[in-house]
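Note that this complex is displayed minus one protein chain, with the remaining chains in position.
Moving on to subunit A:
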Amino acid sequence: MSEKQLSVEERNKRTLKKLLIWAVAMFGFAFLMVPFYNVICDITGLNGKTSSTAATDVPEQVVADRTVTVEFITQKGDGISGEFTSETKRVKVHPGEITLVHFYASNPTSKDMITQSIPSVTPGEAARYLHKTQCFCFDQQTLAAGERKDMPMIFYLDPEIPRHINQFTLSYTIFDVTERVAGKNNSVAVN
C-alpha cells in the first residue's frame, strides 16, 4: 500500500516509529563512541595512552645520532598512602636503545593492597613510539602489608620516532583497586 492511501493517523504512526528507532539508535551510538574513541586513540595516540601489552620485537637498529629526553613523573591516586616514585627522573636515550627504569611503590598499611598503574604520555603523539618490553603497568601489582616493591620497566623508543619529538614525559598514576577487584570476584561468585 502506497503512502498516499494511508490515513493521517497511520502515516503519523509510521513516522513516529522511524523517529523512535532513530532516537534509540543514537542512544546506542553514545556507547559506540567508547570503543571508537579507544581505537582512534590507539591509532593517533590522542589520549597519550601507551600500549597495554609488551612489545615482542627487538629494535633493528639504534639511531646513535639522535637523543630523546624521557622524563618520568609519578602520581598517587585515591587510597594510596605510601610511596610511589621512580628511581630515574629523566633519561636521555637513543631511539632503539633498550633502557631499564626502576619504580618503587610501598604499602605502609596493615592490609594487602592490589594496585594498578595507568600510564600517560605528554605530548600524546609520542605514545605510539614508546615500546615497553616489560612494565608493572601491564598487570595489577599486589603489595603485601608493609612491602616496598621494586617495579621495573624496560622500554625502547621506535627508531621511526619523528624528528620534532625531542622530549616527552611519561606519567604513571597508581590506583588502589583492591575493592574493585573484590567487587568483580563477588559478582562472579553470584553469577
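As a working rule, a contact is a pair of C-beta atoms (placed from the backbone, for glycine too) under 8 Å apart; a residue touches a chain by one contact, two chains touch by 3 or more; residues count from 1.
Here is the rule we use: contacts and distances are computed from a predicted model.
Per the UniProt record, the absent chain's protein name among "Cytochrome c oxidase subunit 1", "Sulfurtransferase", "Sugar ABC transporter permease" or "Ligase-associated DNA damage response DEXH box helicase" is "Cytochrome c oxidase subunit 1". Although one chain is not drawn, the whole complex shows that of A:M33, A:A54, A:L100 or A:A144 it is A:M33 that touches it. Residues 1, 5-12, 15-16, 19-20, 22-31, 33-34, 37, 41, 44-49, 77-78, 116, 118, 122-125, 173, 175, 177, 180, 183-184, 187 are the ones on subunit A that touch the missing chain.
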